[in-house]
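Quick one: the structure is below, and I'll ask about it shortly.
A single protein chain has been omitted from the complex, and every remaining protein chain is retained in its original position.
In order of appearance the chains are A, B and C, and numbering begins at 1 in each one.
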Amino acid sequence: MASVELLILFLVGAGVIAYILTRFNTFLGSIFTIFAVMFVFVSLAGYGFGMNMDTTVNILPGISFTETYLGFYFAIIIVFVYLMVSFFHPYYLSEYKYKNSYNLLFLLSLAGILGAFYTDNFLNLFFFFELIIWTTMFLIPQGKSKEAAVSYFGFSIAGSVAMLIGIFITYNVSGTFSIYQGLAALSGTNAIFVFVLFIIAAFAKLGSFPLHIWLPIAHGNAPHPFSPVLSGALVKLGAFIGVLALIRIAPATGLFTAMDLPIGQYVVAILGSMSIVFGTLMAIKEDDAKKLLAYSSMSHGGYILVAFSILNGIAFAGGFYHILAHALASAGAFMAIAAVARATGTTKMKELGGMIHKMPITYLAYLIAIISMAGIPPMGGFISKWLIFQAVIDKGMIFVGIAVFFGSVGSFLYVFRPLAALFLGQELTEYKKVKEAPLLMLIPTFILMGLNVYTGVFPGGILKFINNIIVELGYTGIEVSTYEINGTNGILNPALIGLIFAVGSGIAFLIFIVLKKSRKVELMDTYTAANFVHDEHLLHYAVDFYAPLERLYEKQSNWMTKFYTALAEKVRELGKLGKYLFMSKNISTTVFWIVAIIIFLLWGEVL
Amino acid sequence: MMNSMNNIKEVEDLVNKTVKVLKTENIDKNQIAFEIEKLEVHRLLTVLKNTGWIQLSYLSAIDWPDENKFEVVYIVFNWEKPVYIQVRTKIDRGNPVMESILPIFPGAKYYEREAHEFFGIAFPGNPDYEKQLILENWDDIPPLRKDFDPSAYSARKFPSREYPQDFSVKDPNNKTLEKTEERKKRAKALRVGGKKQ
Amino acid sequence: MILNILIGIGIAFFGFVLQTSIAGINRKIVGRLQKRHGPRWYQEFIDIFKLLSKRSITHGWIFDFGVIMALGGIIATAMFMPLTNNFLAFENFDNFFIFVYLIAVGMLGMAMSASGSGNPWASIGVMRALTTMLAYEVPFLIVVLTIINLTGNSSLTEIMLYQQASGNNWFLIALPIGGLVGFIALMGMLGKKPFETYVAPAEIASGPMVEYGGKQLGMLFIMNEISAFIEVSLFVHLFLGGATNIFEFLIKYFVVYTLANLISSVNGRFKIDQVVKFFYKWPLIMAVTQAVIAIYFGWVI
Partner (left out) sequence: MLSTKYTEKTKLTKDEIDRKWWEVGDYFRRNSLWLLMYCTGCCAVELPPSMTSAYDMERLGMGPMATPRQADILLVSGYLSLKTLRRLIYTYEQMSEPKYVIGLGSCPINGGIYHDSHAVINQLDQYIPVDVYVAGCMPNPESILNGFVDLMESIKNKTANSWKKYRDNNEWYKQNQKDALGEVIIHDEFHE
């Protein structure tokens, strides 16, 4: 009977020990972190699935836990991603300035996550959120970019403040801080108000359309081993708040007759689909591989929002499954890019090429991750996309449909770009001496590859667990038999698809083997219209891969950044006005203004 | 017709005014050639360029082995008054050096490289006139000189061997040809009603 | 299960033979169109077997693995394809989205091995192929969204039965604009002339296929034929009410492919950004209006 509270205390203690150990020797400290996270994961998995975690609290003052399927589902995914990433620490920590605090902050943020998903009190939820935000805020600048930490912290704080106001409104409406009674007691305009505030918090954490500026900056410049955690795990906090808002509150705003969806839900769906489209368009243009994957997290966040805003079991199943599939796929992709960055020092696609010749396993890991990201059959991404398509088509939402289809095809485009520019193509001379990632780093890649395939071919078990969550949220789950998933307008048998794909590849392999063996020719001996080209940089096509596509929307691509800079400008002017009024040279004007303000504020009260 | 005649007259007066012309030759109705001293070429070309002959149409050389001279020819063209002017000078064949006209006509860069490659004329002032432009791995004297014998070079470098007298692939016991002949004869016979010609 | 797999392989092989012979006949028709004799009808077969008999070159394991994955993906997709409304390999598992996304596996395999061959033209060809796919996929899926919304089921046999049940009222007639958008998207999928920018022999030396020789090129030709079979039979099942018996299927298949081929043989070739601009201007607007009319106002002829 593992107790949540003891796990959190264990993590805090482990963090301190890790701090001391890494100060002594980074490798030892990182190994200790791996074992700490592994212990947490094993105990959580062992007891959590049966829903018998001990949630009694005896040491921590004022903290209370309950056990829900929803909380456990998020916790197990995020702790798994933490475990996979912790295998990378021994090889990356040596070059960071504050390396011994890295492990400490890493374990503290994990403690925050455990607490956040198991608490049932709003204040505890807020406290654990702040713990996570602060620890990640100190972790991001280790990647040598202060601006990333500032923009991440700014948007997260905006989200937390919105959530805090929402919490206070529910408090004075329902009188309690408990999450489930509080949200249930909301109704009418208060419900809409809290819904909007929670949606702002969800958008800020998920990095969806209006509040997405920080995503590429933070993920792009975060330290290499930390960006998989940022995009694979921490984005899911936004999804958690989104679930609270979209499903728990689901305000009865005016009904949108054509699609029998409340207006609030439809607006969130539209914003989600806009973040899919903009995420895809920006990702196609991006040159840095990590920023590109950050934009892909933004677009997948949009999918999750669309899934949760359609109020039926199929869409929720699709949304929850997509959280799992995206977490595994983006963690795998980011770790492959981190391995390449460790070997070559850069993630810019302009400077890289032909990494497959020296790092084939990393290439396979990236390939399987992007097959799942693009939603192609044998992998997990396809199941969740198929469920979301079923829901969108049933509701007949055309414009959301356009965005969802554009996103799924567009994701094939931008995930292929690093594959072609970074891994395939000519082998550049400066990377000829690069070696494959060390064995310890390959363990998580193999595990993630296996899991991506497993979630794609045998989704039955996971979907059954997700059914428990949907029933817990008060909706009817989807019928899932061991091999078949029957959505509302179609049956899918992913195991059969995997089998038939294997049979097809077997036939193709047979044709290939029977015929004559082909002659090995090195890469430089290609058809260059009979020109003698001796420099492989000339033969490697990597710089702005989709040039004709980018030209179509070149001018409109930085509207949002211009909007935010203008907003920042306005705030600065407001500040100058305040400074001019209050800090002017002669005291009399400042005193006059202070008195005037006080009188104005007390006008209602006193008189 | 009228304006092209006086164009030529104007050009002649202009050139005679600027330099001492050794020989003029009227090639056709809108092309005229002047032979001048080697040192006055740069001056004449700058004057012509300022008065409208802005395009250097061609730069090459002719080899006069008996006079032991190279004749370097510059052809400039004017778009308003359509007249080609050829400026010719004779330079010594033994040590052929001609200052480069890059400052006047930047386009002459590749012409000078070609002239060097095919005649061996040096163009100091043009930074890369020695680089090879057209002939790859050339290992003989510049080919457009009159004392270079191309057929001897061709015989030496590209040997040829005797072919077997009858080189063919037709298969004798291939009956298709006779069959088509008979078919044609029968068709012709049918056309003329079966009578033998 | 083994019997179903064998039937599936039979369908895939039948698709290959059908499409190759129809492509051969079409080469003859186009030849006669240009007042010349045109090749034999089985010329495509000879081309493919000639390629398979030549000794080719390889640029490393990814070059071959990609080709195997491409052909495997496409054969797998063809195994799910129903021919008539009761003859298919796997009962009620012929979901529409399996076809759209398993073809993407084939495309990914070819794209991977093409850019693995190290030739810049291959990468440019792959970029153009993916951009064209982005262009024609969205309008096509919007029209299919309308169809699935109307029939309430996304399996091809159900859609066929729905069209045959309602008095043989094909979706080409019921949703005329949708049918037109479907045909334009079919031209894009098949890579026929107006949208043939990714295999432009004059501009980028036959695009992704630039480095392929003997057996790899033969396998890619087979993949091309089977994917053409999948796309044309998808169009036949979705818009022309599928088929009750095999001959009806063959006639409809031949008419659709020949029409697409004839249009293609008299057309020039778009630039790649014109393709994207074209598809996101007219077909998308038509698809959306068709969807709005059919779903919200319910005016279905």
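Here is the rule we go by: a residue touches a chain if its C-beta (ideal position, glycine included) is under 8 Å from a C-beta of that chain, and two chains touch if they have at least 3 such contacts.
Quick caveat: nothing in here was measured; it's all calculated off a predicted structure.
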item	value
Where the missing chain makes contact, among the chains that are shown	A, B, C
Contact with the hidden chain (one of C:Glu137, C:Glu196 or C:Glu211)	C:Glu211
Those residues of chain C which, in the complete complex, touch the missing chain	27, 31, 34-40, 43, 46-47, 49-50, 53-57, 201-202, 205-206, 209-214, 217
Residues from chain B at the interface with the omitted partner, ascending	131-132, 135-137, 139-140, 143, 148, 150-151, 153-154, 157-161, 163-164, 166-172, 174
Residues from chain A at the interface with the omitted partner, ascending	525, 527, 530-535, 538
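The rule is simple: only the chains that are shown with their structure count from here on.
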item	value
Contact graph of the chains (line, ring, star, complete, other)	other
CA centroid of chain A to CA centroid of chain C, Å	35
Centre-of-Cα separation between chain B and chain A, whole angstrom	68
Inter-centroid spacing, chain C versus chain B (mean Cα positions, whole Å)	55
Contact footprint of chain A on chain C as seen in their complex	5, 8-9, 12, 52-60, 62, 64, 67-77, 79-80, 90, 92-93, 95-98, 101-102, 104-105, 107-108, 111-112, 115-121, 123-124, 126-128, 130-131, 133-134, 137-138, 141-142, 145, 148-149, 151-155, 205, 210-211, 213-216, 218-219, 222, 271-273, 276-277, 284, 288, 291-292, 295-296
In the complex, chain A residues that touch chain C	258, 354, 356-357, 363, 367, 371, 374-378, 382, 386, 389-390, 392-394, 396, 398, 401-402, 405-406, 409-410, 412-413, 416, 419-420, 424-427, 489-493, 496-497, 500-501, 503-509, 511-512, 515-516, 518-524, 526-529, 536, 539-541, 545-546, 548-549, 551-552
